[in-house]
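For this depiction, one protein chain was excluded, whereas all remaining protein chains were kept in their positions.
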Amino acid sequence: MSGTLIIPGDTIELGTESGETSIGPGITTNPKDQSIVYPSTAGLLKSISKRNKTIAYIEHNTKRYIPTIHDYVVGVVITVFGDGYRVSLANYSQPVVLSALGFPNATKKNRPHLKVGDVVYAIVSLVDRDVEVEIECIDPVTGKEGGFGQLNGGTLFDVKLAYARYLLFNSNAEILEAIVNKCQFEIAIGSNGKIWINTENVKTTVAAMNAIVESQQWKKEEIVKNVNKIFKDVL
Amino acid sequence: MTTSFNAELGILDRVDGSASYKFGATSLICSVSGPIEAKARQELPTSAALEVTIRPDVGVSSTREKLTEDKLKSVLGSVISTFLYPRQLIQVVVQILDAGEAPCYVVRELVGCINACYLALIDAKVGISESFYAKCVAIEQNTGKLILDPTDRDLTSSKSHHAVCFSLGNGKSKSLLYSESFGQFTEEELLKVLDFAAEAIEQENIGVRKVISEAVSNDYVWMS
């Protein structure tokens, strides 16, 4: 992984090129003096330039999810109340709110009935430091279902966040392609590190799950060999 | 300079960040979870609450550990960017595996706690405004010589001992975050101790950076 290592306390060079620079995750401004910009985590400094804008952020891998707007997430319903649900996105984190109206074509009378323990695939729709985070199951572009909603069957497991993001944004990631060669599967990847997977049968699901979890420690050239081994052991 | 410490990041599974830290006979493990849901009695409206627990190697925790917890909390409170996580909790636990000093001293333990916490916070990627690091120094009874990382035996034969924690900017000791002294010494000696510790911290920071760098590249094995 390329990029320079930055640890808190280091000075970072921003806005060397012309145009605006926005700061992303891992870079913070001092609340007392917004002109002081400093790195708040250890990681690799990255910047993306598009047209005149530059976004600088620190790439870091964590276990603890902090909700960010427009993130795709997989959550578990933990309480049902009058007009919505409380959903857990990560163990021991503050739960988020999913309104009963946060589904396509839902009305006060016609709305989905979720139970405690159900799994949903949703998008983070509201993040504000002073109110509860909200998620919804509507595709913000089309206003339709777009793959969001309740996930039936299958199982859930956790990976580290940077890996989840990598799998989410690279649908042709080597590990997923290696598993495609073994079995058919449905997958929902959340930026919160939770992945839902469902395959033809229980054994292949266990194998696929173990392969994805363990592939966090594999180098690219080892993937095919290791996936073959895992599937052989289970079947 | 050979490294005088051993550290490893991410050794525990269930918590968000963890580190083991060992220097000389002192060895400890620190874990950090956060930001997680705070209990109602801990919740602060505009910033994260900090819960610090220190567990002794032998016996149950007593006022001695409570005092160290308080000291540690004052150091951590000044560097963690608590404003990033309102109404949440950052949970820090330090488990001492070997204090490496007689029970009447707490200097090695405190220094170990601070450094282990720093590494665990880095591993948990909890927002901190600066890096920080601590060292202990003793002044020898007769010669007045400064001893870095005094052993238990050095401590008993010293006239004073000091725990010094500096914040680090670009690998240089920046400002004094915490200092604690015990024994008899002059103002001049204290200033000397601070300078001495600041330099030692800078030296050791090279090794610490290496440990962090390894941990970060370990996080991205799948990219290579």
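Chains here go by letter, A and B, matching the order in which they are written, and residues are numbered from 1 within each.
As a working rule, contacts are C-beta pairs under 8 Å (C-beta built on N, C-alpha and C of every residue); 3 or more make two chains touch, one makes a residue touch a chain.
As a convention for this text, contacts and distances are computed from a predicted model.
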Fill in: Chain left out of the displayed complex - its UniProt protein name, from "Leucine rich repeat domain protein", "Ribophorin II C-terminal domain-containing protein", "Coupling of ubiquitin conjugation to ER degradation protein 1" or "Exosome complex component RRP45"
"Exosome complex component RRP45"
Response to the item:
Among the options B:Gly59, B:Gly77, B:Gly144 or B:Gly183, the absent chain makes contact with B:Gly59
Worksheet item: Among the options A:Gly3, A:Gly84, A:Pro112 or A:Gly154, which residue touches the chain absent from this view?
Response: A:Gly154
Item to complete: Using the touch rule from the top, list residues of chain A that touch the missing partner.
Response: 76, 78, 88, 91-92, 115-119, 151-156, 196, 202-203, 205-206, 209-210, 233-234
Worksheet, complete the sentence: In the full complex, chain B touches the hidden chain through residues 12-15, 18, 29, 31, 33, 36-37, 51, 53, 55, 57-60, 91, 93, 95, 97-98
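Quick note on the criterion: only the chains that are shown with their structure count from here on.
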Worksheet entry | Centroid distance [mean C-alpha coordinates] between chain B and chain A, Å | 32
Fill in: Footprint of chain A on chain B - complex, ascending
16-17, 33-37, 81, 83-88, 122, 124-131, 167-171, 174, 209, 212-213, 216-217, 219-224
Discussion item. Quick check on the complex: what are the chain A residues that touch chain B?
Written reply: 1, 5, 7-11, 26, 28, 30-31, 38, 40-44, 60-64, 66, 92-95, 129-130, 160, 162-163, 166, 175, 215-220
